[in-house]
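A quick write-up on the structure given underneath.
In this view, the complex is presented without one of its protein chains, the others remaining in place.
Chain IDs A and B follow the sequence of writing; residue 1 opens each chain.
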Amino acid sequence: MRFAIYGTGGMGREVAPIAADQLVAEEISYLSDDRPDIVFVDDSENAPTVCNGLPVISFRQLQSSEHRTRKIIAAVGDGRIRKKIEDRCIAADLQIASLTAKTARIFGGVAVGAGSVLCDFTTVTSNIKIGKSFQANVYSYVMHDCVIGDYVTFAPRVCCNGNVHIGDFAYVGAGAMFIQGTRDRPLIIGEGAVVGMGAVVLKSVAPYTVVVGNPARLVKTLHRPD
Amino acid sequence: MRFAIYGTGGMGREVAPIAADQLVAEEISYLSDDRPDIVFVDDSENAPTVCNGLPVISFRQLQSSEHRTRKIIAAVGDGRIRKKIEDRCIAADLQIASLTAKTARIFGGVAVGAGSVLCDFTTVTSNIKIGKSFQANVYSYVMHDCVIGDYVTFAPRVCCNGNVHIGDFAYVGAGAMFIQGTRDRPLIIGEGAVVGMGAVVLKSVAPYTVVVGNPARLVKTLHRPD
Partner (left out) sequence: MRFAIYGTGGMGREVAPIAADQLVAEEISYLSDDRPDIVFVDDSENAPTVCNGLPVISFRQLQSSEHRTRKIIAAVGDGRIRKKIEDRCIAADLQIASLTAKTARIFGGVAVGAGSVLCDFTTVTSNIKIGKSFQANVYSYVMHDCVIGDYVTFAPRVCCNGNVHIGDFAYVGAGAMFIQGTRDRPLIIGEGAVVGMGAVVLKSVAPYTVVVGNPARLVKTLHRPD
């Protein structure tokens, strides 16, 4: 397995070591014959050519025969940008990978879509359905019977208790907590909702709204993307 | 060791994998000769006959010669129900087990009663006394010099700092935090107290009261059970 980490921002630089661990776990040398098996990809003109010891290539280079067998991780915190990057890669016939840190815990009856990143100390317990390109930053957990959409982002330490349903593109800030729902009445976090860092969410959250605080209250309504 | 996980609810389904890990750690095959060493027990008429691949038996079947050597884990979040289940099992001469997830950390000078479940990424540090049937959900921690009663329940991510004393049947919501006490003046959480998800507890909490918020404040007084 050879990886391409898309993005040299904070998230990219935190995801690359997880990819390295995964290569080690697969007993493939991280830096065999001086040609690293991990590269970064970045579209910015200001991107460095080397980042934390790994080469940074362009999207054009990624499509070359030298690199196009790499599996791609869209390693940016914004779910819309992950979608854009992944769609472009898929259109170019490239493949999307998933990463699971070696300290992550996943129990049974769990389905996770392509492109997911489960960072260190994350937990996904039993009977859970998660869509494409889910990003769970360090210490985040998802408990029993949750259903999570596509391109959902959990900052570090998110507490997603049982029977919570989360819509596509929702963003959940660090340390935010969801009270459990029930099978008949799940707690529902709407599509594109934003949950502030440290929010203590006791009630369902409407799509494209922002909630913050303890207990969480509405502070903003967002424009729906076209 | 053969286990019976009492309850097929959210907690039961999250505890069964810990039991499986413990069997693996003891090098006993989880599914040897097609007869799983783990079964669920459930008293509900609506309980399935198979849950996450494991058989679900009744309390009557549990007492049969085929099953009565199993060690029992009362895997429900409500401490009063755990007591009821455990008392009934003990009256039927069955044995109670304890479970410790493989990622849990326990330091020295710690005494924990029977029936405890320490889930993944929990920590119990030094010089701590914990009663019967303690349930510490994922990421919860208990620090130095704490004293915890019987049938206490910690939801995920509870922060129990040093020198906190917690009474029997207390329930602590996800992510709740207790400020440290001192040896001479511990922080005291009364019997049957309920601490809301995300509460930041700076002062002792009276028995059978509910506190929530940052900082935590009283919101309800509960009826004491008879």
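What we mean here is this: a residue touches a chain if its C-beta (ideal position, glycine included) is under 8 Å from a C-beta of that chain, and two chains touch if they have at least 3 such contacts.
Note that this is a predicted model, so its numbers are computed, not measured.
Contact with the undisplayed chain is limited, among A:G79, A:G162, A:G175 or A:G192, to A:G175.
With the whole complex as reference, residues 10, 13-14, 16-17, 52-53, 103, 120-121, 138-139, 155-157, 174-175, 197-198, 212-214 of chain A touch the missing chain. What chain B contributes to its contact with the hidden chain is residues 103, 105, 107-109, 121, 123, 125-127, 139, 141, 143-145, 157, 159, 161-163, 175, 177, 179-180, 200, 202, 214-215.
Assume only the chains that are shown with their structure count from here on.
A straight line joining the Cα centres of chain A and chain B is 31 Å long.
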